[in-house]
Every structure is written in C-alpha cells, then in structure tokens.
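Partial view: only certain chains, each at its native spot in the assembly.
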Amino acid sequence: MIKPNIETFIGCEADFDEATTVIFGAPFDSTVSYRPGSRFGPAAIRHESYGIEIYSPYQDKELEDFKICDSGDIELPFGAPDTALDMITERSREIAGNGKIPVMLGGEHLVTLGQLRALNDKYPKIHVIQFDAHSDLRDDYLGVKLSHACVMRRAFELSNVEMIHQFCIRSGEKTEFEFASENTDMHKFNSEGLDEVVNQLSDGTPVYLTIDLDCLDPSCMPGTGTPEAGGINFTELLNAVVKIGKLNIIGADINELAPNLDTSGQSTALACKLLRELLIAIQK
Amino acid sequence: MIKPNIETFIGCEADFDEATTVIFGAPFDSTVSYRPGSRFGPAAIRHESYGIEIYSPYQDKELEDFKICDSGDIELPFGAPDTALDMITERSREIAGNGKIPVMLGGEHLVTLGQLRALNDKYPKIHVIQFDAHSDLRDDYLGVKLSHACVMRRAFELSNVEMIHQFCIRSGEKTEFEFASENTDMHKFNSEGLDEVVNQLSDGTPVYLTIDLDCLDPSCMPGTGTPEAGGINFTELLNAVVKIGKLNIIGADINELAPNLDTSGQSTALACKLLRELLIAIQK
Amino acid sequence: MIKPNIETFIGCEADFDEATTVIFGAPFDSTVSYRPGSRFGPAAIRHESYGIEIYSPYQDKELEDFKICDSGDIELPFGAPDTALDMITERSREIAGNGKIPVMLGGEHLVTLGQLRALNDKYPKIHVIQFDAHSDLRDDYLGVKLSHACVMRRAFELSNVEMIHQFCIRSGEKTEFEFASENTDMHKFNSEGLDEVVNQLSDGTPVYLTIDLDCLDPSCMPGTGTPEAGGINFTELLNAVVKIGKLNIIGADINELAPNLDTSGQSTALACKLLRELLIAIQK
C-alpha cells in the first residue's frame, strides 16, 4: 500500500504520545546581523540524516532503542521575532507539559529564548549550559532587544534561570566579557572546567543545554553564519555532550547550522551525528 | 495537535484513493556515463516546491482544484538496474491499474523504461512524445543494454509502443540519427512540428510524455548531467506541455534534474514550475 | 599623499551637495520567506562595479558626464522592519528634499515602501512602474503586513500613489491576480504594453520605477531569492529602462539581487550594468 511521504530525522519515528523526547525545528533567522541561512538548518538535518546510521559506536546504543518523535518544523513569520518566539514557546510548552523533553533545531540562536521561556514557567532554578563561540550577552544590537547577539542576556533575565555556564567563548564586545565576569560562569576558548560543572549539577538540578554550532572550529563547521577560528573539534564536543547527557536534562537545542554556506555537506553531516549522540545521551 | 511531518509536492496532498493523478520519485542514476546526481532530483523538487505558488497564471487554475497525490520516492538499489526497473514497473502498474495517471520524477532517463513497461501491458498503440537533447537510441553503451543512453531504443522495442516523436534532439552518435531516420519521428533542435503531431494524436490515442530536462538550453537548466548548448527556453517547453496535455495522457515523467550541479537553484525552481504546469495541463 | 579608501559605485564620485542623483543601499532582507541574501546586494554592486566601464555604448554617454553621488549603505536593524523602513524613509526624504533623485539599491523588495513613503509626502499623483515576477499584492503573509510579498499592496494604499503599472508578472496567489484586475494595471509575463504606458505618462507625471531583478529570466539572473522561469532577457529590460528614463522620474530602485546565490557573478555584473544604464537614462 502506498503511504504518505513522512520525513523525520532518522530513527525518530515514534508517535507524539508515546515519545519521551520530541524534536522540532524552528527555522527562523531574521535577526542575524551577518550571514543568514540557519532557517534551512532543520530541514537539512532531517533530510541528510539518511546518510548516517542509527547506531552509535560511541555509546553502543541505537536511536530505535528509544521512543523519539520528530514533530517537524513550525512555520514561523520572518521579520516578526515577537510572534515567532511566542509560537516556539507554545510548541515547547506543549511538549514539556506532556512530560517529554523538547529538543529544538534552530534557526538562529534567538530561538533558544522561546524554548527557555516555556521551561522557565515549569522548572525552578534552571542551569543553562551553553556551547558557543560568542557570549551573546549584548543588551541590544542597534537598539533591538530580540537579537541573536542578545539571547543569553535575555535568558539571564528569566526568573528561574539561576546560572549560565558558558564554554568555548572567544568573541564578543569587551563589555560582554565584563558582564560575564560578574554574572555568568564563563569558560573561554574550550570546554575546560566542564567536569566541575557537571559534578556540581549532578544532584538532579534541571539543566538546559544549548549548542551554538559555531563553538566548533570552522574547519569542521564552516556552515554557520559567523565562523570563528580557534574552536573545539567534534570529539571534544561529543565527549561534553555525553557527560552532560547524564544530568537532569529538561530541554536542549542545536542551532546556527547554515547548510548552504558549506557546499561540501560536512557541516550538516556533523550536525546530524551530533543530534543522534545528543538524543541517545539524554535518554535515561 | 502535533502531526507527522509529511512532505509532498506543493498542493498535491490528496490521498491515493481519491487521486486522479499520482506522483512518485525514482531516484536512480547508476548508469549515467558522465555526471551523476539525478538521484537527488525528486527530493529537491518536492522540497523546493514551497518556493512556488499553487496557482498558474498561464492556465488560470490552481493545483488544489484537482485531486493529486504525491506518493513519495521508491527506495531503489543503486548498481542494480534490473531490480530498480522492476520496482518502478510495479509502482506504475499499481497507479495505472487503479485508473490514475502516473507522473514519475527521475532520476536518470533510464527510469522511463520501467514506467513504460507497466503502461505497455495496459494500453495498445502507445505514442511516446520525447523532449530531449539526446536521442537515447544507442543499442548498448560499453556493452550494457540498460543504460540512460539506450532508453529510447529499449522503449522502441516494446510491443505496444507504436511511435516515438522526438523533439529538440541535438546530440548523438551518427548511427543514432540514422536509426531515427528509419524508425522514429525525429524533430531536431527544437519543437517545430509539434502542432502537426498533436493534431494527429488528438483522436484519443494513448500518449506518454517523457521530458528529459536537458531539452532545455543549459542557460535555464544548468543542473543536469549532460548540458547541451542550443536548446529551447522555458516558454517554448511550457507551451508544448500545455498543448500536449490536451491529449489522452496515460503517463508522464520529468527526469535528469541534477540539482546539486546548479548551486543557484534556478534549475530546481524551473522543474517545480514545469511539474505544476504539467499536472494542471493533463487534468481533464 | 595617502587618502582614505572610499568605495563608491564606479563613476559616481560627486559630493552630495553637487549631485543631481544620489545612490544609497538598503541592505535589509529580514522578511523574505524563501531564500535570504539580498542584504549583500548593495555592497556587491558597488564592489564589482570596477568590472564594467563608465561608458554606455547603448546611450553613448558616460557616467562621469553627470553629477552622481554614492552615499553608501544605511546600517539597518535586522528583525525590525518598522524601524528599518523609517530609516529608509528618512534617507530618501533627505535626498528628495534637496531636489535630487534618490536611487536605492535593495535589499528585499519591502525597502521600496520606505522610499515611496518619503516621496508620497512630496509628490501628488505618483505613478509606479514595477518590473517584477511577483505581483507582491498580498494583504499579509502569515499575518505579517510588512513583508516583501505585500509591498505593492502597501504601496497601493499610499495616499498619493495613483496607479501601479506592473510588468513581467508571472507568479502569485490567485487572489493577487484578482486584486490586480480590479486595482492595478498588470501586464503579465513581459513588457508588452509599455509603450502605451510611457506615452500616457509623458506629460510630466511623477513616476517611480521599481525593478525587482527577478523580472528577468533566471538564466540571466540566477542570483535572486525567488527565481521564476519565463522572464524577460537583459536587452528587453534595458530597452524598457531607457524609455522610462525619459519620463519625470522622482525616484527609483533596483532590488532583490542576492549575489551569493550565483557564484558565477553574472547576476551582479548584470545589476551593475543595469544601474549604469538607469543612472544615465534618468539624467535630463
């Protein structure tokens, strides 16, 4: 019998109701100041995922060992960040409200705010772990408060976000680094210090993981809006994700893949693999 | 409520049972001798179709005025042309057997043979109209009989194929042109003579339409395996399709889009638009 | 003596005060629904202009025969269309208020609205001539009123815009074509009918010319967000511009060049040449 052409991330074919984890895409990039294109990230990850396997030799598990639902992309209005964030919050709330873990695929980093707003309503004392080349701590960008350059500053202002642990940061205005020294737990350049953070949070603290793919060195992630030399490699990020996955993860996102900026496809292939490892790592 | 992520060609969301026309993809390109990549054609057409509208100002109709089903791609085994053709024949037979018109998206031109074999079992005295830069009339290619360079020769051999009307042909071996002068109705370089052919076939003769996109000039279709200068432009092909659509179309295909060979995307966008026009044109 | 590195469009080095015509860029593309990238248009046109000559063999004049100032780009806030349009209006007002003709380089087509708002305050009974593949007459796009898909609907609502003459239109929703049949002067597919329009407006009527480069066939303009097959070629557009240039032009724009979508550079080179011809054509 001929059935409809359902396209999901490989190995994530559970129904919403039975799933413990739900993927969705937030294809929005209206506020990026430099090179747009992350709007194409979620579809590319989904589409190219048939080039990888469902089995992880790193964690010796298969995606199909778990119940994961890929709920597709939200259709977001370009040029209207307020509305877009509201729509993301609504989706995250629906997922988290059903006791499932939402895993969002950006889009620009601003989309993280939409998801965090939903979780902020549900969980107390959230710790955010951020992998990113940029601190994203500006108060505004050309007067605009809802910008990808400000997303962590907005996250910082949420009532239940207790601490932001930042890793791999190697770019920003001087004032952002000054703000960080007062207000966040910033680890420059790489993932040094992660073990201590993981150890500290291993008591069941609700943890949100946001991965801006430009934390990686541009040699392995050229397909991103603002490539920033001097990042970590895939293995270092993979190890970090596996460690963090053991914590009480309440939600996660992978963002800023701009697939068309890397015609070789290595960036998208890496993102697919990272998502597989993340999805397996956070299963209990 | 969150539903599965169904991806179809725009405006083609009818169920199989209610549909009058059924699209499917045959992503196969194992026998091409020059530049592969047409395997990516069907997915690209489907995915990029959200960049066009469902309304045709040329025919003043909308896709949604009709019942069209997009039944997705067949998963074909690369390197095994016999098996692949059998699987295509099976799908075409299922569609045609239900009284619907199958519209196939290639893949390389060889896939046409699979669909023609199914229709050959059902219809008498089929006339094939072929738009193509290459005659595809070789008897074999390096000893291989099932090759994209031989597909029209194989079609010629089918019992119920009465005549092949070839348009835009401007490349081939000398022997192919000699074969054509004896055995087919070849119109070189462009669509001259189409009106006579359409007139001749307007009595209800079963007609199969196969469009190798390299019939177009490479300026408007660079994304194809074997671009051949001196082709027709989009408007000439569109006019031809609208005329042919009035005949008794028993099946059709659009093939040889190799989307990755044209990073600008104009080739895929043209193929999307052509498919929309073809689907509307063949509705009665 | 070593001087600062001033980059202008070739042959447009007049000071603002002495200029009769002033170019500026509006690098904004936040509301496009399909493929972004027109934000890079103005800089690309300026930068690649050193590949063309200042002399036009078509009009037998040189750019340096006139006083034209290139005033550079406005720095616009991505994700904030209201603010961006206000900033454009301000720049256009400053130019037009000084009796000069503003020529804007987009950016997405929405930027036209910013400039028209300024001119709407200054001139009565404006006629707009639009070259475009898309009618851009939607009332909203996913609820958003300020979208590139709605720009001509917004222009239509301006108090002093008396008529919009649309050419080359070949894509849109059915409702847009219905709206056009009641409210605009739409010429589908190509520039047929232009002579009559030019004749009608040759009495000194204030005319605004907006050129969405996707009016051209994608074969000669692949570098645009939404390529739409079946457009006109460069020569047809050039002839149109030269004719229109003889009217009382109060402002103009060229938009929707997305240079990175065409790695061959032919799209940017064409835009440079078109701008040269436009600048010469509108000089009195």
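The first chain written gets the first letter, and so on, giving A, B and C; residue counts start at 1 in each chain.
FYI, contacts are C-beta pairs under 8 Å (C-beta built on N, C-alpha and C of every residue); 3 or more make two chains touch, one makes a residue touch a chain.
Note that the structure is a prediction, hence the values are computed from the model and not measured.
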- Message: For validation: placed chains = 3, all identical. Expected total copies in the complex?
- Response: 6
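Here is the rule we go by: only the chains that are shown with their structure count from here on.
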- Note on the structure: Expressed as a multiple of 5 degrees between 0 and 180, the CA superposition of subunit B onto subunit C rotates by 120
- Message: Could you classify the subunit A-subunit C contact as same or different, where same means more than half of all interface residue numbers appear on both copies?
- Response: same
- At what distance in angstrom does the C-alpha mean of subunit C lie from that of subunit A? 39
- Touching two or more other chains in subunit B are residues 263
- Touching residues (chain side subunit B, partner subunit C) in the complex: 50-53, 55, 57-58, 62, 217, 219-220, 233-235, 238, 262-266, 269-270, 273-274
- Note on the structure: Interface with subunit C, subunit A side, in the complex: residues 29-33, 36-37, 39, 75-81, 83, 141-144, 146-147
- Note on the structure: Seen from subunit A, its contact residues with subunit B in the complex are 2-8, 16, 22, 43, 46-47, 69-73, 91, 94, 263
